[in-house]
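Here the structure comes first, spelled out in structure tokens, and everything after it is commentary.
Excluded from the complex is one protein chain; the other protein chains are retained at their positions.
Then we have chain A:
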Amino acid sequence: MKNSNDIIDDIASKEYEFGFTTDIEMEIAPKGLSEDTIRFISAKKNEPEWLLQWRLKAYAAFLKMKMPAWQHFDMPQIDFQNVSYYAAPKQKKQLNSLDEVDPELLATFAKLGIPLNEQKMMTGVAVDAVFDSVSVATTYKGKLKELGIIFCSFGEAVQEHPELVKQYLGSVVPHSDNIFAALNAAVFSDGSFVYIPKGVRSPMELSTYFRINAENTGQFERTLIIADDDAYVSYLEGCTAPQRDENQLHAAVVEIVTLERAEVKYSTVQNWYPGDKDGKGGIYNFVTKRGICRGAHSKISWTQVETGSSITWKYPSVILQGDHSQGEFYSVAVTRNRQIADTGTKMIHMGKNTRSRIISKGISAGHGDNSYRGLVKIGPRAQSARNFTQCDSLLIGDQCGAHTFPYIESRNNTATVEHEATTSKIGEDQIFYLNARGIDTEKAVALIVNGYAKEVLNQLPMEFAVEAQKLLSITLEGSVG
């Protein structure tokens, strides 16, 4: 049996399996950020004037903003001029079916295990694949269309459903929300758009798969999900990137709107390239995700498994505006090597009898630093609001850090807010117990970690749960505290 130091070294040296690049002809905008860049992107996407104006407004806001300083890590210097804001696989004409997609591209997605091929009915997941900045294929479109569900790339939505985009774009995350959201609003090139009409339950999981391929590009996609009255959808998001020595920026925005009695479940398995064991390279994952429960009895649930990125910085939030609305946040964040995760949520209770539940599990190994940062805010009109928060941290090795920074603001005396947090390591007694039953130490650790994260993994849709569980055991294979 290996001793614990060997095992910790093992974790540290674990290779990233999605680090390959795809050799494909790309159209890349020159590096740099200016109004011209924005006009270039907007023109490329053939956008209406109002959208261009909105982008320019966001750019003006971006220029006025400073980098935030409240985070619990040293903010890297990001040279916004040294990034290319548009990269797309070169294509000559409009694609009508998957057969016309570059086979090199299809091979890439096959390598990642993403079923783009509609013939493979077994998975029953509709996928929108975003390669660098552009959506390359959306599957099951026809079937969804019969039900009135709109699931397409953002660019397509702008062309075909401008009224919906205009109504909801920026209504949850304003163009001037924070510096990265402003940057995204100015330069976003594509993303996914979902609209579920009144009373419709989406018969399948909708999924987006993001891949950064080109060098020196940033990925700035934007997702907008609208669930009309009584609608339901479960949405999945996955991501990978090639292994490179430079850091790449990913600044996405996700907006969710639920109307009366609607429900949206949003799951993420984030596995961007985390950098090597000395912290070289990796993705800066600075994402703004926010949902608003606008209607009464509506519900938004965020589930995330964060194992990649050199820095993860995101706070999927829910604004509970409608009475009796519900917000949920389930998170597992793993940091190892020199990875940093500063993640958590915001639950803003505005309506009566609103409920929120936060379960956050942090796992730190190697030199990883893992922070939970969350806000629970009870407004003066949120009668009988209820929040429960639990954030646990697991430390593997003595070089890592685990931190909790909750903010609790209560302005209503009928509200009940509870928060608890614990920090611990994997107990030697637990390992011993499993050893005594013939389970070797590596498997025992995998078992314990999976048990620890179970509460969150259980929230994931089946296909994702299996993937996430595998990812977790690969990431932390054989760790002994």
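FYI, a contact is a pair of C-beta atoms (placed from the backbone, for glycine too) under 8 Å apart; a residue touches a chain by one contact, two chains touch by 3 or more; residues count from 1.
Going forward, contacts and distances are computed from a predicted model.
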| item | value |
| --- | --- |
| Identity of the absent chain, which is to be given by its UniProt protein name, from "Iron-regulated ABC transporter permease protein SufD", "Cytochrome bo(3) ubiquinol oxidase subunit 3", "Cysteine desulfurase selenocysteine lyase" or "Glutamyl-tRNA(Gln) amidotransferase subunit A" | "Iron-regulated ABC transporter permease protein SufD" |
| Absent-chain contact - pick from A:S42, A:S189, A:S207 or A:T404 | A:T404 |
| Residue in contact with the excluded chain [from A:S34, A:T414 or A:N458] | A:T414 |
| Residues in chain A touching the chain absent from view | 70, 72, 380, 393, 395-425, 481 |
